[in-house]
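All protein chains but one are shown in place.
Letters A and B mark the chains as written, and numbering starts fresh at 1 in each.
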Amino acid sequence: MTPLLRTENLCRRYGDDGVAVLDDVSISLEAGEILGIVGESGSGKSTLARLVMALDRPTLGTVFFEDRQITALSERKIRPLRRNFQMVFQDPYGSLDPRHTIGRIIGEPLGLAENAPRGAERRQRIAALLEEVGLSASDMDRYPHQFSGGQRQRIAIARALITRPKLLVADEPTSALDVTVQAQILNLLLRMRADHGISILLITHDIGVVDEICDRVAVMRAGRVVEAGPLRAVLDSPREAYTRRLLAAEPTLSRIRRPK
Amino acid sequence: MMLEIEGLTVGFKTRKGREEVLHGIDLSLSQGETLGVIGESGSGKSMLALATIGLLPRGASPSGSIRLFGDDLLLLSERQMSAIRGAKIGMIFQEPMTALNPAMTVGSQIAEALHLHREISRSQARGEALRLMEMVRIARAPDRLNSYPHELSGGERQRVGIAIALALKPALLIADEPTTALDVTVQAEILDILDQLVRQLGIGLMLISHDFGVIARMADRVTVMQAGRVMETGTTEGVIRRPQHAYTRKLLSSLPRRVRAGLGDPS
Partner (left out) sequence: MRRLPLSLLVGGAITALFVAAAILSRFWTPVDPTAINIPSRLKPPGPGGLLGADHFGRDEASMIMAGAWTSLSIAFSGVFIGGICGTALGTAAAALRGRFEAVVMRVNDVIFAFPPVLSALLLAAVLGGGPITTITAIALFMVPVFARVTRGAALQIAARDYILAARMAGKSGIRITVEHVIPNIAAQIIVQFAIQTGLAILTEAGLSFLGLGVSPPTPSWGRMLAEAQTYLSAAPHMALAPGLAISLAVLGLNLLGDGLGEMTDPRRRSSR
């Protein structure tokens, strides 16, 4: 079976002196799988997300989506493919246009679908999706500022799912949220995978989040993948020193300070 | 007790009358102790920090008492308070870049704090600045004295922030999410430095965080806050292993499994 998403030797350099933000990155993602890309700032994980979403072009290398080289296509040819891959952003306050209603925000990608539903049918689809992500159909006519961060992230997820994509890229979807809300959003992502069989590329700096929902993980540092593999293998017996350092740095409750 | 906060409320005047964001906070901190204050957004934990250093936003009206070595800070004039800030209370902010002056070298910023509050010469202040930068383990400290904030990494900037906060040997240090903007590997280093210095110097640290992992590692005691109220206070071990309040349990059970692992079941 061919993977849903595959990148081959992706490089992205900026400027004339060509600092490589991404250097020879090859990853692949099977249908229905959740792949975590974990790294610190400057690791290139967000650049990878943008390249995969065809929001940016690589300096070298290829992105295959279902064996189509999307990096070779013009924006016009990519457009009809976009309904297959959608994105959820980190900051739920910046990713929803404050002047649009929730219905309009969620419906925005519908323009991508061939014979997209209109009128009552469109509203019905948006309403159903709102309920599915844990909001109510009547929220459709409200505005983003009337919602909390977690609710906004649900709205952003609904927007990403409206075209029934095969791939969802979530760039730090919970790092702006409170921990109690984070747990809910992660559960929502898991449920969406179970119900719709979508694949998720989860970009995060948080090992705890990776451990919570990912099947496989790739650890990135300074533009390169330093280690990749099944979740348990990488987290329980990391091969690379950097991975070990990253894992050890994570504050957990296994280390409770005792008063002197 | 070095710091005793009793019945602290903070309200804002709005058109609909007074809106309260802290509803009667009680807590205490002794010298050499680290008190973790944990809460989610809207818990009022940052407002508590601002009230303690007397930097509440305009329009805020505090009541109750905040006693530092017996003196009620809420009764002090702004002039008396600014003498205490820096000299007796140090503050570390979440985003060191916004707390540093971008147009001044970090060496002069540390020295300025010393020069302003203490009767020492500029060259003495500079020597002291160097010592402080070495204390927070900034590599190549003599070169770094002449660096501007934007030339430093996020972790180095936060070290400078710590150096400035400790410059006047305060008795109380308030750190509001000091590592939230940093990468985990850098966070681990900063927490190490902070912990070591606080123990060495016998400073009382009020560590405000949303991260139970950070609190668990650093704090002797924990205060759990929600919506402007203290839910519970206790030893770190006690609160984490035997949470008394439903909200604490919810907070703990929301943590990723990996963070909870090694704890057993908290409920």
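The rule is simple: a contact is a pair of C-beta atoms (placed from the backbone, for glycine too) under 8 Å apart; a residue touches a chain by one contact, two chains touch by 3 or more.
What you see is a predicted model; the values in this text were computed from it and never measured.
Annotation: of B:R15, B:R79 or B:R140, B:R15 touches the absent chain (contact as defined above). Within the set B:M1, B:A60 or B:L168, the residue that contacts the chain not displayed is B:A60. Within the whole complex, the absent chain has one touching residue among A:A20, A:L60, A:L73 or A:L112, and that is A:L112. Contact with the chain not shown here comes from a single listed residue; of A:R6, A:R125 or A:R159, that residue is A:R159.
Contact between chain A and the absent chain runs through residues 53, 55, 79, 82, 86-87, 89-91, 94-100, 105, 108-109, 111-112, 156, 159-160.
Throughout what follows, only the chains that are shown with their structure count from here on.
In terms of their C-alpha centroids, the spacing between chain A and chain B amounts to 33 Å. Residue ranges of chain B in contact with chain A, taken from their complex: 32-34, 40-41, 154, 183-188, 191, 210-214, 216-221, 235-237, 240-241, 250-252, 254-263.
Against chain B, the residues of chain A that register as touching in their complex are 40-41, 149, 178-180, 182-183, 205-209, 211-212, 235, 245-246, 248-260.
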